[in-house]
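Note that this complex is displayed minus one protein chain, with the remaining chains in position.
After this line comes subunit A, so read on.
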């Protein structure tokens, strides 16, 4: 005889379970709002902040030298007088209509004083209290210089102090003018996109820094290869622009031999390449406190031909100019990448309420590997593909890239250069990209050299 189920007892058990579930629901709701509420509220994605923007009380946005880039006068938001300056810093400063992701949006919580009294967020905004003044890390003069020297077409330049992570200049073309941003519509050029942080490009040969690091870290450094200008790797044709002859790792890097690095990536295999890419913060969700950086991508398919292409920065590889610059900065800084930052400090009525402290982001390679790659990058500028980046007043190290892409059925090339100044007195890292500008050595490398030379002259 089986025992009859005791329904009442079972129901009581379930009642207990439901009580626990609903208490958990209430507790979690309270907990998450108390702990994360302020952080969530002040994210730039909160449309409530931009909607309640009270221009009257907004603080001023200054560059690192105290040049006012955006300020309120007679209830109106004003920007730098020179159109070139306005345009050069437009993506960093942003606009008040939420069209771009600049300081006006990212630092709205300071500019409108929401960080002061988050308990009654909206009341503080309505009370007429003046917002905070925001000091950026960028130099507006240097930004203007870069803007004037870039080509007319789309592209991006980012310059950072690799010891502190301060972004000294970040220029993305096409630009917009904040004075007329209200009526601007997005055109084919997507001018509100900040290409430095939001533009995802195939890295092309600049990817060879990563492939080289993978090889050195895994002891695959003595591979030699006869470059005949063309090779087939698992059914996929890889070509070089010239016949490089017999090359080892060092010469292949200097000459940027595609076939060598394609072979090398295939030799290293999917796992090692993917592991190194992840170390380099590919496929990583960047969450920097003061700036938004899109995620870069590195994929493997199991096909060695695809991996060969991935090893030379094509296939499905995608990187932002800022991330690519950070990689060069890592090489320069002994493998450690500093967290990039654009917010220097915030002051309320002259009293500082927030000051950024340089913070390391992560180590992307051991120090000895960084030193070895630094040598290769120096040789590349000295006698390899990047000689056009050589300048008189400092030692530049770098790597060019020519990234293929197809537009309207036509194969075109992005011109890349990533590099840095090898001098503790001038710790500058740079990335330059020109969309459709052809070889890296033709546009990006000489422009990078010119910018670095100017920045050093300015005292950076």
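FYI, a contact is a pair of C-beta atoms (placed from the backbone, for glycine too) under 8 Å apart; a residue touches a chain by one contact, two chains touch by 3 or more; residues count from 1.
As a convention for this text, contacts and distances are computed from a predicted model.
Visitor: Pick from "FtsW/RodA/SpoVE family cell cycle protein", "Spore coat protein JC", "ABC transporter permease" or "NADH-quinone oxidoreductase subunit A" the UniProt protein name of the chain that isn't shown here.
Guide: "FtsW/RodA/SpoVE family cell cycle protein"
Visitor: What is the set of subunit A residues that contact the non-displayed chain in the whole complex?
Guide: 2, 5-12, 14-15, 18-19, 21-26, 28-30, 32-33, 36-41, 43, 45-48, 51, 119, 121-122, 285, 287, 295
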